[in-house]
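Only a single protein chain was left out; the remaining protein chains are all shown in position.
Letters are used for the chains, namely A, B and C, taken in the order the chains are written, and counting of residues starts over at 1 for each.
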Amino acid sequence: MNAECVVWTTASALFAVGAGFIVLRRQLVAMIIGVELMVNAANILIVFTAARRGDPAGLAVALLTLAAAAAEVVVGLSLIMSMRRGEDEVPETQTLRGMAG
Amino acid sequence: MTETFAVCGGLAVLFAAAALFQKTLYGAAMCLLGVLLETAVLFILLGSPLLGFLQVLVYAGAVMVLVVIAILASPPKLSGRWAELNVPRPVAWLAPLAAFAGLMAAGQSLGGVHALPQAGPALERAMARLLFGPWALATEAVGVLVLIASLSVLKEDA
Amino acid sequence: MSELPVWAFVPLAAPVAALTVGFFLTHRVRPSATHLPILLSCSAVAAAALALLGGALGGASWSGRLFTWIAVGSMRVDFGLLYDPLTVSVLAMVSVVGLLIHVYASAYMAHDRGFSPFFLYFHMFFFMMIGLLTSDNYLQLYLFWEGVGLASFLLIGFWSHKATARAAAWKAFLTNRVGDVGFLLAILLMFRWAGTTRFADVFAAPGLISPDRAFIVGALLFWAACAKSAQFPLYVWLPDAMEGPTPVSALMHAATMVTAGVFLLARSYPLLERSPGLLAFIALIGGITAVWGAVGAIFRKDLKRVLAYSTVSHLGLMTLGLGAGGVFPAVFHLIVHGFFKAALFLCAGNVIHGLHDSLGGAPSATVEDAGGLGRDMPLTFAAFTLAALSLAGVPPLGGFWSKELVLSGAFAFPGLAVLGMLTAMGSSLYIGRLLFLTFLGERSWQRGKDAHAHEVSPAMWVPVMLLAAGGAVAGLFAAPLAHLLGAAHGHPSHLVTALSLTAMAAGAVLAWVCADGAPAWEPTWRARFPAFAEAVESDWGWQPFCHSLARGVGHGAAFLGGVVEGALWDPGTEDLARSIPAAGELLGRRARGLLNDYAWWMTAGAAALALMVTTCL
Partner (left out) sequence: MSVSLLWIIPAGAAALTLAAPSARAARALALLTAAAVLAYSLTLIVPFRAQDGVLRLVELGAPGAYGIRYSVAVDGVSLALCWLTAFLTVLSLGASWAGGHGKGFWAAFLALEAAIMGVFTMQNLFWFYFFWDASLIPMFFIIGLWGSANRRKAAFKFILYTFVGGLALLVGLTGLVALHHQATGTWTWEIAELTRGTAGGPWAKYVFLAIAAGFAVKVPVFPLHNWLPDAHTEAPAAGSVMLAGAMLKMGVYGFLRVLVPAFPALSAEALPWAAGLGVASILYGALCAMAQSDLKRLIAFTSVSHMGFCVVGIFSLTPEGLSGAALQMLNHGLSTGGLFLLVGFLYERAHTRGLDDFGGLAATAPWFTFFFAFVMLSSIGLPGLNGFVGEALTLYGLLQACWPLALAASLGAVLAAAYGLPSFQRVFWAPPGPSSRSGEVSDMTLREQAILWSLAAPILGLGLFPKPLLALMAPAVAALARR
């Protein structure tokens, strides 16, 4: 079977589901999860292309992306935690105006 | 090799879809864990066990812990899991599908390779030399980034 | 056509000089002396005109080009002067009558507050009229034609505090402007077909030889002449023009200005005669106007209104003469009429001036105000009678000869002959009625008031006598004028003379019956037949029709200016301008700032971009 097609399909599917998370889910944490999925999909593709072309830079980028994604999740979650300290999940947080408050 | 990749890839997508339709966030987090582990397997299949290992170590380990803590700390949510959007429900679903179609179209245009390429240990060694060679700055920068990120977890009043 | 001698410029130069001196010097320094330079210029013009007449009788005629006015593309117009027999003869009458009326006006208007501006306007008219007579091409004639129209606007509306005077001035100018549009179109067509507007070139131009083109240009010129010479459709402004001071009525609306139209037709006779149908049509309109004017004059009360309708009638006669008999009868009647009609108007002026205190300062007198003035104002009575007889056409006097010539021309066509006879009878009827009611019979103005009518000062009755005398002896001018204009001058057939004399006599008798006869028609018939009186007063509905026409245009303008511009256009464009931000507001309300919305748009956008890029590559 054509490896290229397989890899692209899985990566695109993963990316699409990640996008689905961001667009459809209400909670912010779900959005964070969505972002994680999209990063992984990208990583898969990067590693696949690096392996195909035998280019170490690809792998290096994948590694760095992995670390950056980790840092991003940490910051994201801490933001969400600090924001929601004291009041429960109310719709305001969904809107920009709410967050500003 | 391509067939096992297809199976593991399919599993990953399944886990992701499951996560999307989970009622509780906790369930979603667990499915995310599944996807991350599958991704690690995919890396290994692609001939880069180091990345697979790091993926498990960094992602599946540290990140998942944080996600789980965040979910547990937040009070149980009663309102529905779906956000109401300006656009009607079916049209909302259109966006992810469109993303999928866009990427697939991009993939088709790049032409195909039949056998699954293997990165191999030599490439990993070359990567290591690269990381700590010309890209030393990038590596250090990522390191510092991760360090600062962890500082952000401290609460103001702590 | 010999070159212009120096003194040929005097008729134009003298008025310009007098006006500049008057406007910049005397009007500022000593307003009461403004009339002096003007009288000087009038006499100079009269002298020059008579000298030119002498020269013309000797067979000479002059023309010369002054400067190029417009020169662009195929349109080339030069300012030039032309003294041919037609110009010289009419100029002589205009200048002599003008001089006498200027003298009369200096006395008549002496104590009027606007004495100085009056004279400046009056002399401006005089200058425009002379310019009109002496111009050598249609465009220059049109320039002075409108100038004369402007002067009549200023002079009719001279007593501008009176609403009727303002309305009359405005009506006169508008009606003349309606005519002038026709004139302008005729000029433009001349340029189009003949490439020039000089009289000699236009008549010789190949482009205008064909009868239908000559008909179109001729008809447009006749339309302009109708407006200026008060022919049937466009005469409505002349009766109202009596709102102006009497010297104005005498000079402009009797002797000179209103004859400009007939002069224009006489000037373009070579063009008109190319389409026989047009000449017959002109004669017909002339005949109708003559009868219409006579009928109007018979039933009017106001002295000056009667004379105004009489002028309309006689202008109709001139046009009839031109259409049926050619240039000579029309011009001869124009000249003779100029004299006796000016005399009649000035006599009316004397009456108004004489009855000043009993009229309470009213600018015009009606037949009822006057009565039995013959004894109190003998000289005016004598002049009026002499002029009236000449108008009626009593044989030895000038009016008889000119009317005979016109009627003999009209006898060529049966219908016109009848119209001519009716006019002859009507003329003697209304002028006889006026004579008997004003100067004979019992003095109605003295009832209950101790006022007395005093004879006017010499400066006023001398010009009147001269004019009346001129009207009387005008018959002698017939032979030299015929020779001048090169027209055959045979004696009118005895049948024509007999018929016209009987008609005149019948009219006179009828006048005596109506004025001083047994059943005392005059004061009572208006009460007994109010509907008829109203019909006559409104010219059988023609005056109200014209007024409603003008008001209609006014309402149309008000609708356009007010409703369309004010209600539709202005707000329309402003609403359009306001609708754009409103639309923005409407769209804005949909986006409530949901994160997911933005995420959706971002994803959809990115996907679309990816698809587009991949499909394009």
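Rule of thumb we're sticking to: a residue touches a chain if its C-beta (ideal position, glycine included) is under 8 Å from a C-beta of that chain, and two chains touch if they have at least 3 such contacts.
If you're wondering where the values come from, they're calculated on a predicted model, not measured in any experiment.
Enquirer: For the chain that is not shown, enumerate the shown chains it touches in the whole assembly.
Expert: Over the full assembly, the chain not pictured touches C.
Enquirer: Using the definition of touch stated at the top, determine which of C:Glu146, C:Asp201 or C:Asp302 touches the missing chain.
Expert: Answering carefully, the residue with contact to the hidden chain is C:Glu146.
Enquirer: I'm checking contacts with the chain that's been left out. Which of C:Met1, C:Leu25 or C:Ile70 qualifies?
Expert: Within the whole complex, the residue contacting the unshown chain is C:Ile70.
Enquirer: Which of these, C:Trp7, C:Phe115 or C:Trp170, touches the one chain of the complex that we don't see?
Expert: Per the contact definition at the top, the residue touching the missing chain is C:Trp170.
Enquirer: From the listed residues C:Asp84, C:Asp136, C:Asp180 or C:Glu243, report the one that touches the chain absent from this view.
Expert: C:Asp180
Enquirer: Where does chain C touch the missing chain, residue by residue?
Expert: Touch set of chain C with respect to the missing chain: 67-75, 139, 142-143, 145-147, 150, 153, 157, 160-161, 163, 166, 169-170, 173-174, 177-178, 180-181, 184-185, 187-189, 191-192, 553-554, 556-562, 564-565, 569-570, 573-574, 577.
Everything that follows uses one rule, which is that only the chains that are shown with their structure count from here on.
Enquirer: Building nodes from the protein chains and edges from chain pairs that touch, which of line, ring, star, complete or other describes the result?
Expert: Chain contacts: complete, every pair touches.
Enquirer: Tell me which of A-B and B-C has more C-beta pairs in contact.
Expert: A-B
Enquirer: Can you check how far apart chain A and chain C are, centre to centre, with Cα atoms defining each centre and the answer in Å?
Expert: Chain centroid spacing, chain A to chain C, equals 98 Å.
Enquirer: I'd like the Å distance between the centres of chain A and chain B, where a centre is the mean of that chain's Cα atoms.
Expert: Comparing mean C-alpha positions, chain B is 6 Å from chain A.
Enquirer: Give, as an integer number of Å, the spacing between the C-alpha centres of chain C and chain B.
Expert: 103
Enquirer: Which parts of chain C, given as residue numbers and ranges, touch two or more other chains?
Expert: Counting only residues that touch two or more other chains, chain C contributes 592, 594-596, 599-600, 603.
Enquirer: For chain B, what residues touch not just one other chain but two or more?
Expert: Counting only residues that touch two or more other chains, chain B contributes 83, 85, 92, 95-96, 99, 103, 108.
Enquirer: Which residues of chain A touch chain B once you look at their complex with the stated criterion?
Expert: It comes out as residues 1-21, 23-27, 29-30, 32-33, 36-37, 40, 43-44, 47-48, 50-52, 54, 56-57, 59-60, 62-64, 66-75, 77-82, 84, 88-89, 91, 94.
Enquirer: Using the touch definition from the top, list the residues of chain A that touch chain C in their complex.
Expert: Spelled out, the residues of chain A in touch with chain C are 19, 22-24, 26, 31, 94-97.
Enquirer: For the complex, which residues does chain B have touching chain A?
Expert: 1-3, 5-6, 9-10, 12-13, 16-17, 19-20, 25, 28-29, 32, 35-36, 39, 42-43, 46-48, 51, 54-55, 58-59, 62-63, 66-67, 69-71, 73-75, 77, 79-83, 85, 92-93, 95-97, 99-100, 103-104, 107-108, 110-119, 123-124, 126-127, 129-131, 135, 138-139, 142-143, 145-146, 148-150, 152-153, 155-156
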